[in-house]
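Taking it in order: structure first as structure tokens, then the write-up.
Only one protein chain is missing from this complex, and each of the others stays in its spot.
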Amino acid sequence: MDFWPAFIGFIFLLLAPFIGMLVIGLDRKITARMQNRIGPPVLQPLYDVIKLFGKEDKIVNRGQVVFAYAFFVMVVLATSLFCLRSDLLVIFFLLNAGAIFMVMGAYSTRSAFSTIGANRELLQMLAYEPIFLLVIFSIGYAVKSFTIDAIYEPLILKLPLALVAMVIVLMIKMQKSPFDISTAHTEIISGTMVEYSGTYLGLLKLTHWYELFLILGTMALFVIIPGNFVLSIIAMLVLIAVVYGIVMLIDNITTRLTWDALLKVALPLGIGLITANLIYVWYIGGA
Amino acid sequence: MGAMITMSGDIGITIYPLALTTVIPLLIGLICYLLPNRYIRNVLVGIGVLSAIIGGLWLFFQLSSSGGVITLEIDRISLLGISFSLFELISALDFALLIGFLLIAWERRSYWAGLFALLQLIPLAWYEFMYMPSHADAHGSVAPVYIDYWSGIMCLIISIIGSLIVIYAIKYMEGQRNQNRFFAYMVGFLGAMNAAVFSNNLLWFFFFWEVTTLACYMLIKHEETEEALRNAKWALEVTLGGGTAMAFAIVWLGTMGTPVTSFTELLQASGTNIIPTMLILALAFISLAGLTKSAQVPFQSWLLGAMVAPTPVSALLHSSTMVKLGVYLFIRISPVFQHLPSLGYILAIIGGFSFMVTAILAISQNNAKKVLAYSTIGNLGLIILLAALHTPFSLTAAIVLTVFHAISKALLFLGVGVVQHETHSKEIENMDGLILRKPFITTVLLMGIMTMIIPPFGMFLGKYFAVQAGLEFPLIIFFIAVGSAATVVYYLKWIGRMINMETDAELTPEHMSILFSAPLVVMLSLAVIFSVLVAPVIESFINPTVKVLGFPATVSSAFYGTSVITPWGYITPVFIGLFLLAVFLVPLFAHMDRKALTKVYSCGVEYPTVIGGVYFERIMGEEKLNDYVNSLGVGLIAVLIAFGVLAITMSGVI
Partner (left out) sequence: MAEADGALTKISRLKSPWILHYDCSSCNGCDIEILACLTPYYDIERFGILNKGNPKHADVLMVTGSVNHRNKVVLKNLYDQIPDPKVVIVVGACGSTGGVFHNCYNVLGGVDKVIPVDVYVPGCPPKPEAIIDGVVKALEKLKALQDGTWKREKEKEKEKTEKDDAKEETEEAKKEEE
């Protein structure tokens, strides 16, 4: 393996949770400004997680702790594979496995909120997993390989609609309205995370940062210009700013959809976008 | 006994493992039928399965030393001084079987079964008694027994997984009536199934195919309840319908200009420049037979109804072996699809559609065995989809999926069987909090389900390969995407019901007979070990199979067998497996402070929480979806048959 790409990958792996944290902090700050108030400092998520790590352990049963660690390990494994520019499909399935473990952790306690949250998380998976898999498939179809190494031009040239579909995945994964049925704070008190406290809640939030990094990273793949490092970084920052800005705006002006509305809106929209894009790629000879 | 068995033709040493895997189980089945004594019967059953396992392994060694293909020209057998031709023996048995089906149809007042049996009897009688004697070359000159790596792998699956299930059944059926009949059909079925995968001659294959149909009928109706009889009748009707399609196809193939009487001739004939049109029609009908056997949409109802049978039957026939016969057929004829790509694409869409639709329907099921049945149908659809895509990579994926699915699904069925045996219920609602009452079986079920959906295990690898295979025919990726998401949903819901536990509760380990726990542990170990070591497995078993079927090997292993490399990506199961192991072994060594345990949050009050499962019947239930699913399925089958019929009218290469 070449030294420089591996070294840059390693640096990104170390920075991954911080990047996730900064994006979430900026999200809260800008949301607050949109609501005509001052809002917390940008480093607030860092303070939250460190405070959580310093709290006393209070758990319901041992199983949920094991599943929280399993979730964390799978997501960090996926992130390290991403930074090593490995197979995108494997990364997707590892993220998937992580989410599966989190749902198992939520199911393992006999709590009404937790179980409802887990049910909703499964429905959410039914909505975003096909779209995510189709986005990765369309990347593989356009590039004729699933490894990140093989991407030779900015994917946005061939796959613009796939990027839009990826925004839907981002909204569902990051629990942004109108797709936030799983941690519907006012309905089920953060659903799957209800019975976690202290260190393990901090672990879940940390894993959430890694997940955000991964999804933003997958979107950044669409604008990477191989060979030109500085221009790629600038393009990535611009893309993330634009995309997350739109997501924040939609979050603040929409309300939550019910689960069948979620399935009826998100799935056809995502699948329709990818189908159109795949037909386009096939037409211009990407096959 | 003083019998003298001589055979003519070129046989070699292979006859011994062949007999061990086919003749001995069939004979032992016959003897079991007549033996009421339990102890002798159990010993005999043990001998039968042992002979199948030894025969299977021996055969596989023979295969590796003879370059992957063994053919046997068995013509005549001399027994007690009387010599008769094996062809005639099997023909006679076949007609006896068909008359047996007519009698069953008469007894059960089943018009469809009688009609189908008649429709098989008449053309075959005409073909064998009038056509063949007057046409000298109709018999074919190809060896009737053809064993290659694919037959070898199927034989290993049948012998090893089947044997574990039969051993489990000894304990499971304890105290029930008619056990001699039950074990006769179970052990005899192993022999018949092995014989089917070794047959090259189409008539022989057809005979053993119908024997498995008979075994299926007899085993489903074993408990003789009203429901069992009804479902057995329906299963018989659907599978006999498939058999009729195959009988028509065989007669058409045998009466062509250059007759096709075996699989090797079939593959040869389809490789020519101008494919005879009757061949295309026959292939469409053979595919139809395979689809009915594997219970694809719209034929899925017989398999769902067959779940009333005792659990060992469901495990053996309806997930690991009998329904795999359809899949075996598709992979056996897969080189054909290279020359008839349209047929392949139609079958791929049928398989993919089955996969997606059964995954969605399984979400609304409360009966655990029905969930597993839907899962089986879906995975078989996925295998058929991959086989019909006829590329070397998709074929590798199909074989990998077949092997891992057999192991994992048998494991899950046996686990559900233990739950049913101990708690007398197979409903998921009654498995609420099962981890507290029965931790061992819950852990086994949990790990079994994890081998189906989580990397690095085998079934996940199959899905990984399937997505990559979709690069060559993107239409199927939609089926795979929605289907695999729905798969995760219904398995996780089930796990959720089982591991739901109260705070502070102690786990009470349960006692279980060794005849239950040993097959479960062995199968779980096989599933895990083969998954993690999948790279050497692919290099040593599956790549040779793909090559022997006529395709180049596209998947390779690297880094001393830890990585699997495909043309479009790579995965390292060992790496992922180690992380998973670490994360689950840590709790064994971690110390948990009892002071840290607290109550669940239920707004401060302490009512005992009653939690039920969700099944979404309103939008994903059977009542809502079955009409659409079945009509679309019938439409797809109509397209398949129209394809074959149009080939005749438009005579030319399609």
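Letters are used for the chains, namely A and B, taken in the order the chains are written, and counting of residues starts over at 1 for each.
Quick note on the criterion: a contact is a pair of C-beta atoms (placed from the backbone, for glycine too) under 8 Å apart; a residue touches a chain by one contact, two chains touch by 3 or more.
All of these numbers come straight from a predicted model, not from anything done at the bench.
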- Of the candidates A:I189, A:I225, A:M248 or A:L269, the residue in contact with the absent chain is A:I189
- Of the residues A:Y47, A:Y152 or A:W282, which one touches the chain left out of the display? A:Y47
- Could I get the residues of subunit A that touch the absent chain, sorted low to high? 32, 35-41, 44, 46-48, 50-51, 53-58, 185, 189-190, 193-198, 201
- Interface residues of subunit B (partner: the chain not displayed): 598-599, 601, 603-606
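The definition used in the following text is that only the chains that are shown with their structure count from here on.
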- In the complex, subunit B touches subunit A at residues 433, 453-455, 460, 463-464, 467-468, 470-471, 474, 477-478, 480-482, 484-486, 488-489, 492-493, 495-497, 499-505, 568-571, 576, 579-580, 582-584, 586-587, 592-593, 596-602, 609, 611, 614, 619
- Query: Which of the residues in subunit A come into contact with subunit B in the complex?
  - Reply: 56-63, 65-66, 69-70, 73-74, 77, 86-90, 93-94, 96-97, 100, 103-104, 107-115, 118-119, 122-123, 125-126, 129-131, 133-134, 137, 140-141, 144-147, 189, 194-195, 260, 263, 267, 271, 275, 278, 282, 287
